[in-house]
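Got a structure here, written out as structure tokens. Questions coming.
With one protein chain withheld, the remaining protein chains of the complex are depicted in position.
== chain A ==
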Amino acid sequence: MSNLQVSIYRYNPETDSAPYMQEFQVDTKGRDVMVLDVLHMMKEEDSGLAFRRSCREGVCGSDGMNMNGKNGLACITPLSDVVKNNKLTLRPLPGLPVIRDMVVDMGLFYKQYERIQPYLQNDTPEPAIERLQSPEERDKLDGLYECILCACCSTSCPSFWWNPEKFVGPAGLLQSYRFLADSRDTATSERLSNLEDPFSVFRCRGIMNCVAVCPKGLNPTRAIGKIREMLLADAT
């Protein structure tokens, strides 16, 4: 049989005393479909299987999950990228409480995002047209603004697993730098002073799991490095 062997994490708080792994045989008809397609095939068999999904094209960030040990988006991960020996193990994003099956409680992740004040702050009067920004200034936001809040990075980060309440985590810090780097933002010193404790930024140990898993190819470690530089320059 060439059926794909899928092992998937199951937990329904109403009926299961503990989580367990369930085995599925999925007939993909030999096609190299996306992991999300496989999830849909399993859901047709067992409508109780819970997972999030929306855009199915890698821009909404709903279906971050752990596939054969690596975090990524199910909708843009073809089987050929992850399946080894015809076997696929699917688990929810690590480190966050599980609500049901593949659905995790993202509360802590969002809280850290909100903490960095993820909005432009500019205390000068608004002009009648747009604020001007040169293409070079705008280029500095590339690689930062594209974050889709899928949490693949933060939930692959050991520092975030250990201190999810105190360490902002790669996603939040990437967004923090997105505003620090914006020529239109005037709250730099306030933003930095909110981050200067030993945990918020400095818990990053440069492990770079975030970079390895980001489905949008972004580099939170580099952004964190830039924030560190700004904090150190600010302190001297």
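Quick notes
In the analysis below, a contact is a pair of C-beta atoms (placed from the backbone, for glycine too) under 8 Å apart; a residue touches a chain by one contact, two chains touch by 3 or more; residues count from 1.
By definition in this document, contacts and distances are computed from a predicted model.
Per the UniProt record, the chain missing from the shown structure is "Succinate dehydrogenase flavoprotein subunit", taken from the list "Succinate dehydrogenase flavoprotein subunit", "SoxAX cytochrome complex subunit A", "NADH-quinone oxidoreductase subunit J" or "Sulfite reductase [NADPH] hemoprotein beta-component". Listed for chain A, the residues touching the missing chain in the whole complex are 12-15, 43-44, 47-48, 50-62, 76, 78, 99-101, 103, 106, 110, 114, 117-120, 122, 126, 128-135, 137-138, 141, 145-146, 148-149, 179, 182, 184-185.
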